[in-house]
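One protein chain is absent from this view; the other protein chains keep their places.
Labels A, B and C are assigned to the chains in the order they are written; within every chain, residues are numbered from 1.
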Amino acid sequence: MEGHGYSGHRDDYLKRLRRIEGQVRGLQRMVDEDKYCIDILTQISAVNRALESVALKLLEEHIGHCVAGAVLEGPEAAEAKVKEASEAIARLVRS
Amino acid sequence: MEGHGYSGHRDDYLKRLRRIEGQVRGLQRMVDEDKYCIDILTQISAVNRALESVALKLLEEHIGHCVAGAVLEGPEAAEAKVKEASEAIARLVRS
Amino acid sequence: MEGHGYSGHRDDYLKRLRRIEGQVRGLQRMVDEDKYCIDILTQISAVNRALESVALKLLEEHIGHCVAGAVLEGPEAAEAKVKEASEAIARLVRS
Partner (left out) sequence: MEGHGYSGHRDDYLKRLRRIEGQVRGLQRMVDEDKYCIDILTQISAVNRALESVALKLLEEHIGHCVAGAVLEGPEAAEAKVKEASEAIARLVRS
């Protein structure tokens, strides 16, 4: 299978990641301006959720493209890809 | 595809879930004996992690069996199963 | 300070923990009856959230009682209790 599940719409991912980059710079401004801790914490949770959404979308497309491609290839390729995807899911659940 | 990814070794899952049941009863004893809050919180985190391990194993077997089976069936079945699995992953990440 | 933040209403915690124990037994039944993986995963996320709610309530009462008590005792006692509570929060965030 050519490319990755997300290859066809990288712009969407880039747009979302640039927004997240802007949010992180916003956190820097809040610290610089000595904003109230709770407001900064609220914003950090928002950035975390935005990152998780990107990861969950990427994961869905990876399973639907790369893992599915390995399944069509054969059991051995499928097993390796499923294990790899499961390890990525575990890291996401525990981060 | 017959049964589910986990069907072949339900005993292992039952054993782990019974252990978790015992841990939850242990939490009840700690509360009953007025144990220190932090010790109870530490035990709750341990039960959470044990539950997550069961979920991650179940997910891996679901992707390798049910989702893979749908992929072999065809694109439409695959897309539905991938979407369903991704929603389960999102619930796990956000719980 | 006598007892812990939760000491005054242990029954509420015991009731919630017994319900969670019942949910974990429900998971065992689902596995025993070879239920669909996604349904079991959905139920595991629900048990996780129920456990987290117990932990968050316990934490709030610990901060309001034990940590606050240490603050009134003096800086040294306060610092130790704050550090201990923060480590419990970190375990919860990462479980």
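Here is the rule we use: a contact is a pair of C-beta atoms (placed from the backbone, for glycine too) under 8 Å apart; a residue touches a chain by one contact, two chains touch by 3 or more.
Worth saying up front: this structure is predicted, and the values here are computed from it rather than measured.
One chain of the complex is left out; on subunit C, the residues touching it are 52, 55-56, 59-60, 63-64, 67-68, 71-72, 78-79, 82-83, 85-86, 89-90, 92-94. Panel shows subunit A; residues 3-7, 10, 13-14, 17-18, 20-21, 24-25, 27-28, 31-32, 34, 36-38, 40-42, 44-49, 51-52, 54-55, 58-59, 61-62, 66, 84-85, 88, 91-92, 95 of it touch the chain omitted from the view.
Everything that follows uses one rule, which is that only the chains that are shown with their structure count from here on.
As for how the two copies subunit A and subunit B face one another, over half of their interface residue numbers coincide. A rotation of 180° superposes the C-alpha trace of subunit B on that of subunit C, rounded to the nearest 5. Chain centres here are Cα means. That of subunit A falls 28 Å from that of subunit C. Rounded to a whole number, the gap between the C-alpha centres of subunit A and subunit B is 21 angstrom. The set of subunit B residues touching two or more other chains comprises 52, 55, 59, 85, 92.
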